[in-house]
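Below you'll find the structure, written out as C-alpha cells, and then a few comments.
Here the complex is missing one protein chain, while the rest keep their positions.
And now, subunit A:
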Amino acid sequence: MATTTSQAPVESGAEPRPEAPAPAAPERRIRVGGLTGPGVASLLGALGGSLALTWLLYERILPLSGGQGFLLAWFLLFNALYFLVGRTQWDPRTARENSVRALAVSAGALVVTMIGFQIGFVAWKGWDAAHHQNFYTQDMEHSGALSPLDSGGAFDAIVGTLEQLGLATLFSVPLGIATAVYLSEVGGRAARAVRTVVEAMTALPSIVAGLFVLGVVILTLGLQKSGFAASLALSVMMMPIITRAAEVVLRLVPGTLREASYALGSSHWRTVWTVVLPTARRGLVTAVLLGMARGVGETSPVLLTSGFTSHTNWNPFSDHQVSLPLYIWNYVRQPYPYMVARGFAAAMALMGIVLLLFVTARLLGGRTTKEGTR
C-alpha cells in the first residue's frame, strides 16, 4: 500500500478504516457531456435560422401556406441546418451524433405539437358550446338547429357511449384475454391459424364489422337496432386488438416463472391464473386500454347497428341510441354554426372520457408490481 499513515498499525480483525483522511473541500465533479455554451448557441441558431428560412420560402416564395405544412418544412430545414452548423465546428462523428439526437427529439416535439394543435383546435371551435353546463345535462330532443347554445346538449350521446363501450368491454375483454391465453399458453398448430385470423381481424374496416352485425344479428336473427347491437359490433372491433396486445405481454412473462410454478406441483391452468396473469397485469391493462381506445371512436358500426336519435335512451337493449362519435358526425356536417359548435364540444367530451378511462385504468392496474423484477 502506498498510503503512509503515522497511526498505529491496523489490526486485521478490526473495523476497516478509510485509507486516507477525507479532504476538507468538497470534490469537484467532472462534467461529462451536457449542455455547453456553443452547443446551445448552435441549436438556437439553427432553430431561428430555419424558422426564418421556412417563413421566407413557405409564405413568400413558394405558393404554399398552412400550419402543418409549415411545421413539417421547419422540421426538415432545421435538421438540415443543424447538421451543417455542426459540421463547421465539430468532427464528423460528433456532428452526426448531435444531428441524429436533434432529429429524434424534434420528431417527438413535432408529433406533440401536432396533437396539441388538434386538441387546441377542437377546444377552440367547441368552447362556445362546451362551457354551457346544459351541454352535459340535456339532449337535443327539444332543441333545433337554430336553438341557442344554452339549450340542448350531448347528454344522450354521453350515456350512449358509456353504455355501449361498457357492454363492448364486458364482452371483448374476457374473450380477448382468453384467446390470448390460448395462443400463448396452449399453442399448437390450431393456434397458428387462430393467430392469423386475429391478426387479419385487427385490420378489419369498422364498417364491415357494422355490416356483419347488421346482417347477422339484426336482419337475420331479428334483434332490433339498439345500443346492444352496437356494442356487439364494437366488440368485433376491440377483441382482436386486445387479443394481440395481451398475447404479446403474456409472452413477455419469463418462462422461469412458469417452471417455478410447475416445480411446485401446479397444474397448467393454475399456473396461468396464479402466476402468468398477475405477472402480466400491467401489460394486460394496456391491452384493454388499446381495445377501448379503438372502440370508443367508432362511428359507422354504431350508425348501422344502433341508429341516430336525438333523445336520451337509457336502455341499451331497445331502440336507437346515439353515441358521441355518431353525434359528432351528425351535427358537425350541418350548415348551422351552433350545431358545428355542438359537434366540436362533443369531440372535447369524447376526449375527456378517454382521458378519464385511461387514468382510471392506470390507477387500477398499476398498484403493486412496481418493484417487481423482470
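By our rule, a residue touches a chain if its C-beta (ideal position, glycine included) is under 8 Å from a C-beta of that chain, and two chains touch if they have at least 3 such contacts; residues count from 1.
Convention: contacts and distances are computed from a predicted model.
Undergrad: Unshown chain, UniProt name, "Phosphate transport system ATP-binding protein", "Cation:proton antiporter", "Succinate dehydrogenase cytochrome b556 subunit" or "Acyl-protein synthetase"?
TA: Going by UniProt, the chain not displayed is called "Phosphate transport system ATP-binding protein".
Undergrad: Which candidate, A:Val197, A:Leu221 or A:Ala260, sits in contact with the chain we can't see?
TA: Residue touching the chain left out of view: A:Ala260.
Undergrad: Specify the residue from the set A:Arg101, A:Arg270 or A:Arg333 that touches the hidden chain.
TA: A:Arg270
Undergrad: Extract the touching residues of subunit A with respect to the undisplayed chain.
TA: 12-13, 254, 256-257, 259-267, 270-271, 274-275, 278-279, 281, 368-369, 371-374
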